[in-house]
Each structure stands twice: as C-alpha cells, then as structure tokens.
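A quick write-up on the structure given underneath.
Removed: one protein chain of the complex. Kept in place: all other protein chains.
Should a chain be cited, it is by its letter among A and B, assigned in written order, with residues numbered from 1 in that chain.
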Amino acid sequence: MLLDFNKLGAWKWALSAICAVMSLFLLLPILFIVALSFGSSRWLIFPPPGWTLKWYEELFADPRWIGAALTSAKIGVIVMVISVALGLLASLALVRGTFRGREVLRAFFLTPMVLPVVIVAVALYAAFLRLGLNGTLVGFVIAHVIVALPFAIITITGALETFDPAIEDAAILCGASPWEARLRVTLPGIRHGLFSAAIFSFLISWDEVVLAIFMASPSLQTLPVKVWTTLRQDLTPVIAAASTLLVALTVLLMIAAAVLRKGKSE
Amino acid sequence: MFSAAAPRRGSGLGFAMPAILLLAAFFVIPVVFLLTRSVTEPQLGLQNYAALVGSSTYAKVFFNTFFVAGVVTLVTVLIAFPVAWALAIMPARWSAVVFAIILLSMWTNLLARTYAWMVLLQQTGLINRMLKAIGLIDQPLQLTNNLVGVTIGMVYIMLPFMILPLLGVIKKIDPAILQAAALCGATKWQALTRVLVPLATPGIASGALMVFVMSLGYFVTPSLLGGTANMMLAELIAQQVQSLVNWGMGGAAAFLLLLVTLGLYAVQLRFLDRKEAA
Partner (left out) sequence: MKKTMIALALASGLTSAAHAQDMVFTSWGGTTQDAQAAHWAAPFTEKGGPAVVQDGPTDYGKIKAMVEAGAVTWDVVDVEYDWALQAGKAGLLEPLDFTVIDKTKLDPRFVSDFAVGSFYYSFVLGWNPANFPDASPATLADLFDTAKFPGKRTFYKWSAPGVIEAALLADGVAPDALYPLDLDRAFKKLDTIKADIIWWEGGAQSQQLLASGEAPIGFFWNGRLSALQADGMEVGISWDQNITAADALVVPKGTKNKEAAMKFIAEATSAEGQAAFAAATGYAPVNLGSADLMDPAIRATLPDAQTAVQVNADMAYWADHRDEIGNRWYAWQAQ
C-alpha cells in the first residue's frame, strides 16, 4: 500500500507537496540566474532596472567561454567512463569478494573524498611536475578520476548489495558463463546504480575547481576555473548567460529524449 | 555456501586491482609525501600537531566542520526520503518532470548556484523582500552568514547525492512486502517506520555517507553563505596551503581530519555490525 501511489490516501498529497516544494527549491536559483542573464544590472540587482542581451553578446565575443565549456565536457565524459569502469570492478570485489580486509579496502577507497581537495591538488601537482603530466589531458583526467571514484564505488556497491546474487547463479546454472551472467544479468539489475555513478562522476569533474586550477594550462582551461576567476574579479552576468545557455541546451536535450521515447513506445 | 557469482579463481581482490593501483600511484604516494611535511616543516618534530591540538580555534573549527556536516546530512535525508519515495511510485509523467528538475539543478555551475543563493538570501534579497511584501515579516530575516545560509546552500547541492541512491533502493523493494504488512494489520505509520525505512536503509546509508563526507571537505559554499563564524576546516587548510604556503600546518590539519573521519567510519561499521548480529 505504501508503494502504491493510488492507495496512499492523504499521504499521496503530502508526498506530492514535498516533491513540489523541493522542485521549486531546486528551480529557484536557476530561474534567478536565467533572469539575471537578461537583466541590465552588472551588480545583480533584482528586479533589474532594464532588460538586455548584452551579456550574451559579450559571451559570444569571447571564445574562451565556449572553449572552456567544451574542455569541461570532454574531461567530464572521459572521467565518467573510467570512473564507472574502475568503480564497477572495485565494487564487485568489495561486495562479492571473499578476501580478508574488505572493510579496510572500502575505507581506503573513501579517503580521496575525505581529504580536502587542496591537499590532493598540491600533492598531485608536485608529483606531476616530476612526471611531466602537468597541463596534459591525461593528468587532468587522472586527478578527477581520483576524486570521482569514491562516488562511483559508493553508489555501485550500494546497488550491488541490494541485488540478489542468486539471480546471477541461476543464469549460470542455465548455462551462461560467469562473465555472460555478469554482463547480461547483473549489470541490467544494477543499472540504476551505474546510472547514478555515471552522473555523479561526470558532475564531480564538471564542477570541480580546486584540482582544475592546479591541473590547468593555457590550452586546458575548464569552465569552473573560468567561472571562478570571473566571479571573483568581475561578477559579470556573462556567467549567468553561460549558465542559461547550458540550461536551455539541457532542457532541449531532455525534451528531445522524451519525444523520442514516446515515439518508440507508441 | 558456494556461489557461482563469486569470482571463480582467487578471492575477487583482482577486480579491485585497477582502482588500487591507480590510487596507490597517483593518490597515496603523492599525498604521503605531502603529509610527511607536517612533521618536517618548519623543522623535524610534532610542533604542527601540538599547535593544532593546543589551539582553541582549531578545536572550534573541527567542531563546526562535523556539526555542519551532520546538520546538512540530517536535513538532506529528511527531504530526500519522501522525495525518492514519491519518485519511485508516482505516475511516470510526473516523476520524469521532477527527475528532470533534479538533473537540471546539478548541471548549473556550483559556484554560480552558490552566488545566486547568496544574492537571493541577502537581507535586501528577493526572498526577504517577498516575505515582507506578503506581510509574513516586518524585519528582514538573517539568512546568510549563519548556519541557515550554509544549510540551505549545502542541502541544495547535496540533495541529488541522496535522492538518486535512495530512489534506486526503493524502486527495488517488492510492494508485496508492504501489502503483507497491511494484511497483518500494520497501520501506515507502522508500515513506514518498521518496513519501508528499514528496507531503504542501504540507500540512506550510502547517500548519507557521501553527503556527510563530502560536506566535511567543502569550503566554497560555507565560506560564501556561512560567514566566518561557521568556518570549516577545509577553508583553514586551503588558507594554510594556498595563501600562507605553510604546507606543514595544512598537512597536519588534513591528516587529523582524515584520522577522525576514518575513526568515525570504523565506529559506524562496528555499530552496524552489532545491530545486524542482534
């Protein structure tokens, strides 16, 4: 009954209300940013004294914004793939493994998350100086995978723990090889965990600024670094314009995906 | 019991090797090098740790760090649980919209979102002016530079990290179990506290772990929305490392943070084990 929306009675409305309030809470700053991007006040005064498109003009006049966004997206996708792959393997070991010290290993995998990023950044930067990895895409990706990996491991182990291994066993008894069983039974079974891990890994990289400052080079600047320096120095609504474009792009992609899905199911 | 799904040869440790090797080479070795500076700079000895332990400021900042992280985790769980629950059972059309909003909020740059909150929550900000306009308050509320500001700003960032794992777990719960509870005469409240919440605990645990530990290391949002009275340890460490270039002191503080956090983690594991055994 608690898992049947229509049999919830009054609770149905309470849950819906909480969802609605939270959605508003999540949307509020984004709508505010969208509004600021069209406002004429450089100092984020709201409601603005007038409306303008000049921040978008400034945005398009400076190719570094788009360059930085593309660099961020590229690094984010690579980090996501590696982090989920390594995280999945590590999680299989943690959840299904029989070796001693699994709990210690689990704690070990968490440490990059516990240490303040600035410590990781200085340490890694000093190491990369000696290895010649500074300012390279490889170095950047390694740095971000290290901080993203704990998120992938936590979410995937969480999903694996609620997935009954007996289902995999059944597949093997029916003649599947262990790898086939893992690929075709377990992976779909924990797809929600994999999806969350992918999103988190991408976002950790996409929003990360401290490591990015250390790993950056003139040809490898990510969006958060550009936003960080611009916010400190200029606080210009150009940042709002850039954010608005990204939001618009995402909404378009989401709508397209929804339309495609609908078309398929019909 | 024999499980075919367990790795056939060996104990499964091999699966963890790529991650272990990566972390060993690019995390453990560099960080150990840096942290040794905490006992060698400015000279050999424990002077940095002595200064940390002896300082009332650091004690307060340590307390702030764990306190704020705790409050943020608690509030996040309280909001995320009903939302994930609703998302799991809502008509797909609605849940798709809510889900899209969650993803959208994460996609906007974290610094931009934090600045937006800062401006929104100011005494002269939109929220205070709206509350005044509808007559709820006479004097503007103090919503930034205090615990309220940090909590709003951080919960905002952390919500998706709690909702997504929870949603995955709740979706997998068999509705028949709750049906059974109802047949046995459980009230809705009993079914919630005795069946649904316990079954969702793995999701709550992994979400809470991520949110709590992430909060410990945050400083941009607390520093912009919490003011200096709620200073978190990560901010002091960043100042030592980047502004004062005192890596000995910064390393010492980071090492203590790591020790305390892993200690808490061990205590929590012990606690969970005992609960399971009982």
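Keep this in mind: a residue touches a chain if its C-beta (ideal position, glycine included) is under 8 Å from a C-beta of that chain, and two chains touch if they have at least 3 such contacts.
Values in this document were obtained by computation on a predicted structure and should not be read as measured data.
Asks: Of the residues B:40, B:55, B:187 or B:201, which one touches the chain left out of the display?
Replies: Of these options, the touching residue for the absent chain is B:55.
Asks: Taking the full complex into account, find the residue in A:2, A:94, A:113 or A:213 that is in contact with the omitted chain.
Replies: A:213
Asks: Given that one chain is not shown, which residue among B:43, B:139 or B:228 touches it?
Replies: Considering all chains, including the one not shown, the answer is B:228.
Asks: Of B:20, B:157, B:191 or B:241, which one is in contact with the hidden chain?
Replies: B:241
Asks: Give me the chain B residues in contact with the hidden chain, please.
Replies: The missing chain touches chain B at positions 55, 57, 60-61, 64, 119, 122-125, 145, 223-224, 227-229, 231, 236, 239, 241-247.
Asks: List every residue of chain A that touches the chain not included in the displayed model.
Replies: 41-45, 62-64, 67, 118, 121-122, 125-126, 129-130, 134-135, 213-214, 216-219, 225-226, 228-236
As a working rule, only the chains that are shown with their structure count from here on.
Asks: Find the geometric centre of each of chain A and chain B from their Cα atoms only, then give the gap between the two centres in Å, rounded to an integer.
Replies: Using C-alpha averages as centres, the distance is 15 Å.
Asks: For chain B, which residues are in contact with chain A within the complex?
Replies: 3-8, 10-16, 18-20, 22-23, 26-27, 29-31, 33-35, 79, 82-83, 85-91, 94, 96-98, 100-113, 115-117, 119-120, 125-126, 156, 159-161, 164-165, 167-173, 175, 178-179, 182, 188, 191-192, 195-196, 202-203, 205-206, 209-210, 213-214, 216-217, 219-220, 233-234, 237-238, 241-242, 247, 250-251, 254, 257-258, 261-262, 265-266, 269
Asks: Enumerate the contact residues on chain A facing chain B in the complex.
Replies: Residues in contact with chain B: 1-5, 8-9, 11, 14-16, 18-19, 22-23, 25-30, 32-33, 36, 44, 46, 86-87, 89-90, 92-94, 96-99, 103, 105, 107-120, 122-124, 126-127, 142-143, 145-146, 149-151, 153-155, 157-159, 161-163, 165, 168-169, 172-173, 178, 181-182, 186, 192-193, 195-196, 199-200, 203, 206-207, 209-210, 223-224, 227-228, 231, 235, 239-240, 242-243, 246-247, 250-251, 254, 258.
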